[in-house]
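Note that one protein chain of the assembly has been removed; the remaining protein chains are unaltered in position.
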């Protein structure tokens, strides 16, 4: 145990922060030594300050930890997992990187920056190399590594093998997103009972851009965006966890359905990321039933890290229709950040 | 009252049948004289045979009516509103037309037949003329008139003014459909709680074809399908009533958003159908809020007959994104059939 | 129209405030001349300041009204309907009464005060006389009149005829309460999806006490609490509107089920309150089906003002089991306050 890397969770009381605490419980490489929260929470035991909304009980070690302010000087850790809101992340995460910590951020604040990796270890682990450029440019010894928006995540994992095999040109994507994506308290119950909301603030722009960076290639130390055009409609539905995305895809080299299925089934994570502690096992599942994936039945596939694809069928306008499911607070948020941290430890870039 | 046209409701005990009974209560032109049901229900008072699932109470006159078998000889009516399932409708509806009744059918069985109108009075009232061809060809004095699938309905109403003004070339459409669309008992509660189902049986083919017939032109007594290509993904969500469709549209003559909004706002039903008892008032509402239309808040607009459009915004792949809401058992089913019957009465084709 | 009484709605932007605006639209006796809101809303048009969550659209006259501060000097009205939270109501409502307004309050702040009527016009209209004592004691010309908590409301209406006929001694009551009872945003969707919450803050004490005041008798200008002992468990469920209460009742004079049914069916409001504009028509409905009342099907009975009882059956411990449904934001909140105001106008006590 002594040899585990000390880590902190920033904004640990919110819905993503709680997932970090849950997923880091018993982690073989990381040991949580600090939990930070807002002014209201600072100084209280986490067990009191946090309204725990997960079904698994809060770990005892967490309940007893006293909540710290979100300041680098107060946190004795080498890595920080950030569940901060974007506006605060923009200010605070650089100060942690400046203080030498590897920051693994779930916030959107820095995703678009040229020298910040937007990373899915099973998709683009090579992009982790951007942290060296980042250190040079910013003059810090820590780093900021981001994971994508929860809706971009599953979509990008599902597109990766298809892009490799056939080249993706255009994609229509429509999301049916879970409530936990909006945090806690998030969506009011009166807004979603017997209802859907055809709007998720700021989401469509992210879904139309983030996959292009992750599917892009690293050339001369920079990411060249993939030449894919996305059109996204994002919607909120009465589901607790699990974002479903339906997609119509057009390819450079039009495959038949059999070839698409084979490419999805054959995909594995690169050697550097395939056996990390949080690696999805398997990366992708392709289901044959006409009515799957479904959030309630499929979101916990591979402990919530696996991307589940289904409903593969021809598209009258483009080439292929399909549905993609990904757990939005595990693979699409806390689990993704932790997987990223494992990758950078493996690569010797942090730790 | 004496002068009202006697009508029957076929399969009156189901969810669409109940809507027929509700919407025909106090109708100025039609008087319900017969309610038919399955063998199990025949001979019982409707109030006993029917598990009423609507919030408004069952009309007293209906509760006391004895359920009849679904046979032309048993029903003394001039018009029949059909909520029959497709497979039974295929057999039974022709026998009613043969017996001289105007059949206004919510079933999919005959929608694709060349001499059967697929009708939305605010969209294609001229297609009603097909019934004359139908009578010649089939040698009956009644007729079969169909209304489209509940998901096609709102979509087609919203597309009509845009097709007129700009020509619609291609449309991606994704539905989030209400539970009542599956009838009663329909979807099991365990299948939809904390869940969505990315599949509605047989639905996508209907949504990709039906709007083409309704947006088509009547040439030499036949409908020429509109040259629009549709790609549809249909999904079931935890909503009681109200189908939401999000759409990305490509036009012949690319309009700006302002022009699209103007075309939607300016649209009115043709003179022949605009002031019928069930005519939507107005046909279309365009909402400006970023998060509307929503099923719970907007489905009853215009007593459930109005189509509500919103979220008009540019599309990175095609031209325009939007969201469309339509009440699936009122405008999209029973109310639509009744509106159709009113049109044919007005045109002197039945009654 | 000129002769209508000018009224204001205090805290008009919340969920109960919106119901006031909706129910006062087109009211025959009252004309809304002022809508008040929090500092954030003051000065904005109501249509902008208010996130309208009702399915019927916001009335146009309301949308254009500029939101006022909640101060007597700013509101030119003779009556004020209060949707204020209890802590603010405690401070602010007396200032309106001092300024000469009749305040009809949905807040709990003053319900327990000896000289403040806790009023259901179909139950205890005679308690309205307390306002004269109130005026003497407090030296003001206005008054404060309260309506009970939304859970107490339906329960008390259902108990009234039984208390009259048989004397109620003890009552076990368990509520399944709707989300709108918690206001907006109120209950977080993540707290209620696939869940119930066996707790509604401060609710049980109200339900155990308020019916005793309303069922009590006015003696020498004071209310003598009814000798009924209540035990209440209050729970939150995933229902938008409509509080269901199941109850086991013990009587002084044990009736059989037939007698209980007769007493419920025969009950009418006293002459002074039975034909007021908002009077429930009828006061009570007793349903025979084994599975009614249900919130979604029965809450709008009598435009949401009727109390619906059902599931009458013997109780192994006490005498009778039953279930009671009441619309919590109509009969149990805004509609109740308006009905109270109508009563006091009719009695010449305000106006």
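Some observations on this one:
Note that the chains take the letters A, B and C in the order they are written out, and that residue 1 is the start of every chain.
In this section, a residue touches a chain if its C-beta (ideal position, glycine included) is under 8 Å from a C-beta of that chain, and two chains touch if they have at least 3 such contacts.
Remember, it's a predicted structure, so these values are computed and weren't measured experimentally.
The undisplayed chain touches these shown chains across the complete complex, A, B, C.
Annotation: of C:174, C:218 or C:347, C:174 touches the absent chain (contact as defined above).
Only one residue from C:18, C:294, C:307 or C:329 touches the chain missing from this view: C:294.
Check C:112, C:229 or C:266 against the missing chain and you find that the one touching it is C:229. Only one of C:41, C:128 or C:193 touches the absent chain when the whole complex is considered: C:193. From the options C:5, C:246 or C:261, the residue with contact to the chain not on display is C:246. Touch with the hidden chain on the side of subunit B covers residues 15, 53, 179-180, 184-194, 238-240. One chain is missing from the display, and on subunit C it is touched by residues 170, 172, 174, 176, 193-199, 201, 208, 229-231, 233, 235, 237-240, 244, 246, 248, 290-297, 310-311, 315-318, 321, 323.
Where subunit A meets the missing chain, the touching residues are 53-57, 193-194, 240, 296-301.
Going forward, only the chains that are shown with their structure count from here on.
One finds 42 Å separating the Cα centroids of subunit A and subunit B.
Note on chain placement: the centre of subunit A and the centre of subunit C lie 47 Å apart, centres being C-alpha means.
Put simply, the C-alpha centre of subunit B and that of subunit C have 40 angstrom between them. Residue positions 53, 193-194, 240 of subunit C are each in touch with at least two other chains.
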